[in-house]
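Yeah, one chain of the complex is gone here, protein chain that is, but the others are all in their spots.
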């Protein structure tokens, strides 16, 4: 499932120190549950993103364990505190060993 | 009030639903087991967790769910009618603001979604919501 996987994140560009901000993330991924069968009746093997993390300047915001019950194109919305200017890093871990990541800078005034 | 056939039906259904709520155990056993594994059998309180879920999902493949539990260090979601009850666990780090998260989940049938929050003092809190999963029009 390494092909066509593309992370998207939505983070405000600016905030005031100590502000609470809302972050949204979406990644294109089939999230094959391991419960489905193909046309020949064989189980399609599970292939999902099993973990997602969001950090800011090295400190964790949220660490999510995903099971096959998470829908195709996993979507998360959560809130973070931003104490200073810096960079959010977002990481998704695939069953197949692939890791997808992206980063967003935010300026605190 | 005119007691129409429709209203009769509705009354009958809700009476039935009440009766079955009393008779049927709250969770399927797989979910009980999974929750017991998380809590180690500790008591689970109620009132601190807010679970936001649609009463009726237009399609079980993509159901929006939100959880919030002020003072939680982590929240685990279960779906008691799915083949595997665990759905997701949100662990909140030091820069988490409100202890809340939203996502989209798969529900195989009408069932309870259960959220168990582990609080900062090590105690557990829960909330649950029934989501009715409907079958589409003509199968298309």
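The chains carry the letters A and B, assigned in the order they are written, with residues numbered from 1 in each.
Just so it is clear, contacts are C-beta pairs under 8 Å (C-beta built on N, C-alpha and C of every residue); 3 or more make two chains touch, one makes a residue touch a chain.
In this text, contacts and distances are computed from a predicted model.
**Student:** According to its UniProt entry, is the unseen chain "Cysteine desulfuration protein SufE", "SoxAX cytochrome complex subunit A", "ABC-type polar-amino-acid transporter" or "dihydrouracil dehydrogenase (NAD(+))"?
**Tutor:** "SoxAX cytochrome complex subunit A"
**Student:** Who touches the missing chain here, A:50, A:72, A:89 or A:102?
**Tutor:** Looking across A:50, A:72, A:89 or A:102, the contact with the absent chain belongs to A:72.
**Student:** Please output the residues of subunit B touching the missing chain, sorted low to high.
**Tutor:** On the side of subunit B, residues 4-7, 54, 56-59, 61-64, 134-140 touch the unshown chain.
**Student:** By the contact criterion defined above, which parts of subunit A meet the unshown chain? Give residue numbers in ascending order.
**Tutor:** Touch with the absent chain occurs at residues 4, 6, 8, 10, 24, 26, 28, 71-73, 75.
Keep this in mind: only the chains that are shown with their structure count from here on.
**Student:** Measuring from the mean C-alpha position of subunit A to the mean C-alpha position of subunit B, what distance in angstrom results?
**Tutor:** Distance between chain centres: 23 Å.
**Student:** What part of subunit B is in contact with subunit A in the complex they form?
**Tutor:** By the definition above, subunit B touches subunit A via 61-63, 66, 79, 82-84, 86-98, 100-107.
**Student:** For subunit A, which residues count as touching subunit B in their complex?
**Tutor:** Of all residues in subunit A, those touching subunit B are 20-21, 33, 35, 55-56, 59-72, 74-83.
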